[in-house]
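Some chains have been omitted; the remaining ones sit where they do in the full complex.
Each chain carries a letter (A, B, C and D) given by its place in the written order, and its residues are counted from 1.
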Amino acid sequence: MTAENLAPALRRRRGAPAREAARWGYGVLGILVIAALWELYKFLGPVDGVVIGETRVLPRTTDLAMPHTWDMVARLFEPVTRSSTANPLWLEVALAALVTLGIAAVGWLVGIVVGFALALVMQRWRLAEWGLLPWIILSQTVPLIAFAPVVRSWGSRIEIGAFEWQDWMSVAVIASYLAFFPIAVGALKGLQSPDTIHTELMRSYGVGWWKTLLKLRIPASIPYLLPALRLGAANAVVGAVVAEVSTGMQGGIGRILIQYAGQASGDPAKAWGPIFGSIVLGLAAAGSVAILGAILRNYRRVEITA
Amino acid sequence: MALTIPNRSRSSANAETTLRVAAPVAVGLIVLGAWQLLVSVGGVSDYLLPSPAAIVGQFVEFFPSMVSATGITGLNALLGLVVGSILGILLAALAAASRPIDWMSAPVVASLAVIPIVALAPVLNSMFGADSQFGRQAIAGLASFVPVFINTLRGFRQTLPVHRDLMKVYAASSAQIVRTVTLPTAVPFVFTGIRIASSLAVISALVAEYFGGPRGGLGGLISTSAASSAYPRAWAYVVASIMLGLLFFLVTLALERLATRGRQRS
Amino acid sequence: DTGSESDADGGGELTEVKLQLQWLPQGQFAGYFAALDQGYFEEEGLDVEIIPSGGDIVPQDALANGDVDYAIAWVPKVLGSIEAGANVTNIAQIFQRSGTLQVSWADSGIESVADFEGKKIGSWGFGNEWEIFAAMAAEGLDSSSVEIITQDFNMNSFLQGDIDAAQAMTYNEYAQLLETPNPDTGELYTEEDFNVISYEDTVGAMLQDAIWADTEKLESDEEYQDTTVSFLKAVIKGWVYAAENPEEASEITLDAGSGWGPSHELWMVNETNKLIWPAENGIGIIDEAAFNKTVEGALSAVNESGAALITEEPPAGVWTNEYIQEALDELEEDGVDTTGDGFTPIEVTLEEGGN
Amino acid sequence: MTQPTESTADAAGRTAAVTVSAVDKTFDTRSGRVDALTAIDLTVSAGEFVSLIGPSGCGKSTLLRLIADLDQPTAGSVSVFGKSAKQARLDQDYGIAFQQAGLLPWRTVAANVGLPLELHGVSGGDRTARITELLEMVGLTDFADRYPDQLSGGMQQRVAIARSLAEKPDLLLMDEPFGALDEMTRERMQTELLRICAETGAAVVFVTHSIPEAVYLSDRVVVMSPRPGRIQQIVPMVLNRDPAHAEALREERAFFDGVTAVREALHAGSPVPTGARGVENR
């Protein structure tokens, strides 16, 4: 129990630059390996895939089912359509991704507010935790599509002064439905994380719940909150994309995802553009939480295994 | 040895267990009651948001269809969960054994974690055929793979240094080390991953049905019912899907408890 | 000007109107976008917002909930909603004909609905399957005698042999087939490669894109009645424009956010025109016989979970020609051709991928 | 309650720092009722150093928690400087330290020491001055801007002690504050604690498992026995606790006699193990 024994618990995250470089190198290699496997299978595999019994367990290798990786990449740099004003595909995808990113960010913020509020209530009253937590977990088994029409319909009825409900707001609300969940659970865990020793210390100072929250619980929750925020950000993006498809909102990546999927018979490589776009979008959203983590690094001085 | 005795042992154990069950039930009843009241008395249109009574009515009326649809979706989710979990565990074992594989798999797994089902479903249907359930099972499998992989990998990294030293002291072979220390240490983490994956598998298998394939599952019926404004029936299928999710969650939770029985954490 | 009563440009204020489409912006809705683009709505004193929908937005429900003022929807789907309690009225049957096809390979032997038995039949679901079930019912087949497979957004499942006969709209999915290269020849598929069953030729044919209005408001709200006539007038002018200027109309829908390639979009406008024009009784007039046929089909169709689309006849006020007739009359006074006697479709060449 | 009453005065007639009268404490647990403390009577005079010692589970921590008003007695009463324990807590009449330093890892050493002052609205300037003073007292002036994870266990514990002294309390409550330190660091910390007590004149209630520690530090050692927790014996110490002479003390005859006395008092409470098969008390 000496200082030496405590040492492994301390943070020693930042690896040496050489190690970081190796990491990235292998990461890129990993993607290349997937691409190589794709092409290898496409080259060697039977046209109609591998069928065992009734089930096809390995995919067909037609250009329709598995376009060449280089075709997918090349397609990104060709114009979306023959129309003279058409942008290259990658630009169209990038613009749509930005729209979705903006909406997902709003949904994420709403999810943070709702999730954190729920966590506070559950931390404050144990009975609230028992009563609400099972429902919060169950809430995620309700398919989004079941209430997309309800959200849009109720939203369209809101009109306060100059404020009018917009389509994208419905999408943001639906996105927040996926985002709030990890945040509520993570924040609750974080708010409950201070040791008895710390809460009793606050009690010995004669301070109440609010000050304890401000000075102890919220700072202590940050190591738990950051992964929750990252998951929430990824969820918000997925939710926004699905909600765009579901409500038919224009301009976002969900829209072009189904649009290009519809054109996949004649232009199979095109459909992969928005798929890559949505992956990059999700990674960017999740990755941007890392910046927050860097800002708050002093609150992450102790490792958690949550 | 210090002032760190948990408070909760103080309240009577029985009362706590009762409250733990009663509280969520009470919350559920209050919400359902308010909902019913709002719809039947409060003047909120029961067209888009049908009353709980109407939903229960449809649930009973279409019970055989509820059961068969739950069976179809449930089987897809189960197969996806099982195969996804197995792949997750195997790949995590590889990644734990070799740094390069770990680093190589990182961007792929991170991508899988953020890819929406809407994006994947049409592609998988093209690749594996729209006339089989395989596309949905594959989606459920991919959705399950991610949390199982991440948790299992973490589990494989949890081996205590003291246990590792001990195995070295006993001059144990690699196989013995894996069998006696590495695997048992990882098991609770694997099951935590599977529990998280269970809900994802159900929701993914269900949503995948929206984007093509054979009909008859819960997702297809929710959309078909909603498209003809049969909202009470659509919500009855939603209730069935919630129950399916709950079933998966409870079974995997029980497995997790079983796997961690009689163990001290930390 | 024409001096019609509903013309409000003297008053300056435009009446706000929301129109709910049943899918994303595309050539299928060219007339509405043309009316907006060409200022026809404004001429009628209306400020129209066209709202697209996605997979889960049901237009007639948006209308029944009061979210919008008018909605475009297929008649059979709305019949189901009406039985569920939606209070809406068909005020204009824009599409006179069904545009749904069931497409199979030329060598498949599936040439009529009777050949469906035991086959894998594709449909999108979302209420688009009722024509199939009605047509099968007329052949004495019930829904369990085939395997219904949900199609996704493209025709790959058909092209790769997962389904034996795919559902296709003349204006959209059929074109998708013709935009796809045949891997055997490297050339695009041609019409000869396929058998095409048109539901228009079957007992199951049902009325498709119609304009629906709020029944209660139609009965009680005079301003809404006036707006309805003005709205229909502008819509008709829009469709006339699309018939006469298919290239421009397809440009307009592309600008409105349709993501299709130019050749596909033009094909869509052209095929949509064919479903509207010529209109013997004038565009939008509801043919009682066709409507009754749709109702009969809907009554006979039962889906695979045993649910019927509807179980009883819809109420009397489910459709009315009152407003469309008034609109047609006023337009005829202005010399507009509302029957499309002189309509001739153009020839459209599809490019690979619709581009 | 703020009036000193007769029972809260010590033998010399001054207001006692702590008066525990006829206190019982029972816990209701899943497996039944636990009698943690029975019939505890104890008075700690102002400026006095009292240690509590006894086997695991004998109720030392529980007694300290009652004094700190972190828990309430089932029967009997606890008063601190003549007030109720609760009032004393709200008035910040005591400082407290635990076995774990319990520092907030996201705060620097200075911010940790200043935490109670900050919570009680002490203004910036006064706070900084007091923090400087406290850090000097525990010899950590150079480490003010470090974070807890950059300190050794002993240094962390010194920060915790500085923090417990922040409000200049007349009573220090300490629950095995040196329990996690290695023996050599521990000896050094003990010497420092004695010096600090001499400087501040605070009374101390000190929980420990270590007989030499209790003997070295205390004016009186309270030996407790378990099941139910009660006071077995109170052993007075007669060492010369002059700081200048502190180190030599540990090698004095009187020190070893004190150790022997406490050991014997302890073993009077629980049978001396004979070396084999002694089942743990737990």
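By definition in this document, a contact is a pair of C-beta atoms (placed from the backbone, for glycine too) under 8 Å apart; a residue touches a chain by one contact, two chains touch by 3 or more.
Bear in mind the structure is a predicted one, so any value in this text is a computation, not a measurement.
A.B. asks: If each kind of chain appears just once in the picture, what does the full set look like as a formula?
C.D. replies: When all copies are included, the complex reads A x1, B x1, C x1, D x2.
As a working rule, only the chains that are shown with their structure count from here on.
A.B. asks: Would you kindly count the fewest steps from chain C to chain D, each step being a jump to a chain that touches the current one?
C.D. replies: Graph distance in the chain contact network comes out at 2.
A.B. asks: Using only alpha carbons, which chain's centroid is the nearest to the whole structure's centroid?
C.D. replies: Smallest centre-to-centre distance to the global C-alpha mean: chain A.
A.B. asks: Chain pair with the most contact pairs?
C.D. replies: More C-beta pairs are in contact between A-B than between any other chains.
A.B. asks: So, what's the distance in Å between the C-alpha centres of chain C and chain B?
C.D. replies: Inter-chain centre distance comes to 40 Å.
A.B. asks: Between chain A and chain B, what's the gap in Å when you average each chain's C-alpha atoms?
C.D. replies: Going by mean C-alpha positions, chain A sits 17 Å from chain B.
A.B. asks: For chain A and chain D, what's the span in angstrom between their mean Cα positions?
C.D. replies: 50
A.B. asks: What are the residues of chain D that contact at least two other chains?
C.D. replies: Residues 70, 98, 100 of chain D each touch two or more of the other chains.
A.B. asks: Listing for chain B: what residues touch at least two other chains?
C.D. replies: 2-5, 48, 122, 126, 129, 132, 210, 223, 226
A.B. asks: State the interface residues of chain C toward chain B in the complex, per the touch definition above.
C.D. replies: Residues 55-56, 58, 60-61, 64-65, 77, 80-81, 84-86, 120, 122, 125-127, 129, 147-154, 156-157, 160, 162-163, 303-307, 309.
A.B. asks: Over in the complex, which chain A residues touch chain C? Could you list them?
C.D. replies: Touch residues, chain A against chain C: 60, 62-65, 80-83, 145, 148-149, 152-153, 156-157, 167, 244-251, 255-256, 258-267, 270-271.
A.B. asks: Which residues of chain A touch chain D in the complex?
C.D. replies: Contact set of chain A toward chain D: 1-3, 6, 9-11, 195, 197-198, 200-207, 211, 215-216, 219-220, 222, 298-299, 301-302.
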